[in-house]
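Left out: one protein chain. Kept in place: all the others.
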């Protein structure tokens, strides 16, 4: 498990005064990039040098409580499933201040050649990173 | 069914050159606002005057093909389920130019008092709008 | 002059309840894309096929009144200056409902080869578009 904490930004809220539901996926991606810091060149190296990406093929998000400006999101990332070319990342969101559960998001990604957008076996170093956080 | 078409904006893509997976939910929200044009004061009236919102409690998104800058997303919105306080909206995304299926997103919303963030029975006019597009 | 009207989106506001000051530049870019519809392949064709872009080198924005959710921004675009490789676009923002002046933004762009990020003479068709809206 890795933990990514990040404050809600001023512009992350919507006209209802809570973090926009789509913006949770921006937070997930940040947390995923943290996870892949252990891969060769990190997520940046994957995208810009190795031309490998992990586009989402499925997301299942359950929202339990809102986040507001002033909150810090605490995001625990684990990896409940690792396949040949894909993996599922799970992000458990809570409010850092009091631990209130905010959301759980499952994110299925597929290792992909960015030039052709075809799937690739998970690179060895990425698999190692995922396995280190498998549940 | 309503249909919402919108071009991919210049800044909607990510470093992999495709529309960011979270940004699909921005498109869904736009389409939902279109759907609620038939309610009293539209979605704007709900939020700003009636202080009623429809926060997401669940999203299930399946991504089948990427969208890129230059594409126009065609989004067909239907309502597969209507409950007492909640409803499920379904967004079928395709590329307008060739009809290629891009994504299907189910979005469960709960009618909520924005002051207290507690659930409310669906207002009558909102229910009517949803029923008009029920499947 | 071209006029681009667009409603404030639900997620365009910030924690102060007004359109985030940076988001005005997203609206400007949309309006610029409208302006370039008259160029060969439009702005999309410039970016994706011709590999020519118009990155900003300077922006001067004066904000006079806020925009809120429910407002429609009316943006009048003119071109006060056209040079060899650069041009200045001016966006006059008002609220569509009552004409209240909201902001004036000057946006200096430079015609650029996207591969090398070096400046290029304005393509003939782009110059024609700009001249059609010169003031």
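Going by the order they are written in, the chains are A, B and C; count residues from 1 in each one.
Keep this in mind: a contact is a pair of C-beta atoms (placed from the backbone, for glycine too) under 8 Å apart; a residue touches a chain by one contact, two chains touch by 3 or more.
None of the values given here were measured: they were computed from a predicted structure.
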{"item": "Chain A residues that touch the omitted chain in the full complex", "value": "9-11, 26, 29-30, 33, 43-44, 47-48, 68-70"}
{"item": "Contact set of chain B toward the excluded chain (per top definition)", "value": "10-11, 13-17, 20, 22-23, 69"}
{"item": "Contact footprint on chain C, counting only the chain that is left out", "value": "15-18, 20-26, 28-29, 47-48, 53, 55-64, 66, 114, 117"}
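Here is the rule we use: only the chains that are shown with their structure count from here on.
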{"item": "Separation of mean Cα positions, chain C and chain A [Å, integer]", "value": "33"}
{"item": "Per-residue multi-chain contacts in chain C, two or more chains", "value": "10-11, 69"}
